[in-house]
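Before any comments, here is the structure.
A single protein chain has been omitted; all remaining protein chains appear in their positions.
Our next item is chain A:
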């Protein structure tokens, strides 16, 4: 997502109302966003998203396609991206609440287009936070996995070479430095040989 800082953000607009979509397109353009595609709602949506790979999607909350877009979040094979909702002015309280709670973002339709930029910025920030959390979680998990491998290699060395835990660890570390491999990579090799 680092390119968000430097390049124009590519937005895909999903709206069946062509007039409203045109107004929003202009507002987005004025605020430095690039509207790469304007899509009619429908089952072809997923294919279009995959084809044009936007950085962000803006959709009317009254579109049934919200469920399709939300499911994209859950399907890891798709590149996750922020989805901004476009809702009725009547729902403004709900929307404010939603934004505070971390839903990517809602844009109130028919009102002040000047607010578009700040709402989009909040949405992107929220999304980044969420992605950072997810990345952190994956990292923590993989560190755990790596530690498990190292422990296993140590155990095998202790059992089969009759060395102490400290000696086993030193052996792994020495080999890691000598071969310029990571500790867990050395551990993997040891396991594959000794097991």
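We adopt the following convention: contacts are C-beta pairs under 8 Å (C-beta built on N, C-alpha and C of every residue); 3 or more make two chains touch, one makes a residue touch a chain; residues count from 1.
Note that in this section contacts and distances are computed from a predicted model.
Choosing from "ABC transporter substrate-binding protein", "Cytochrome C", "ABC-type sugar transport system permease subunit" or "Oligosaccharide biosynthesis protein Alg14", the protein name stored in UniProt for the chain missing from the display reads "ABC transporter substrate-binding protein".
Among A:62, A:151, A:167 or A:185, only A:62 touches the chain left out of the display.
Contacts to the hidden chain, counted on chain A, fall at residues 42-44, 46-47, 61-68, 70-71, 73-75, 91, 93-94, 97-98, 101-103.
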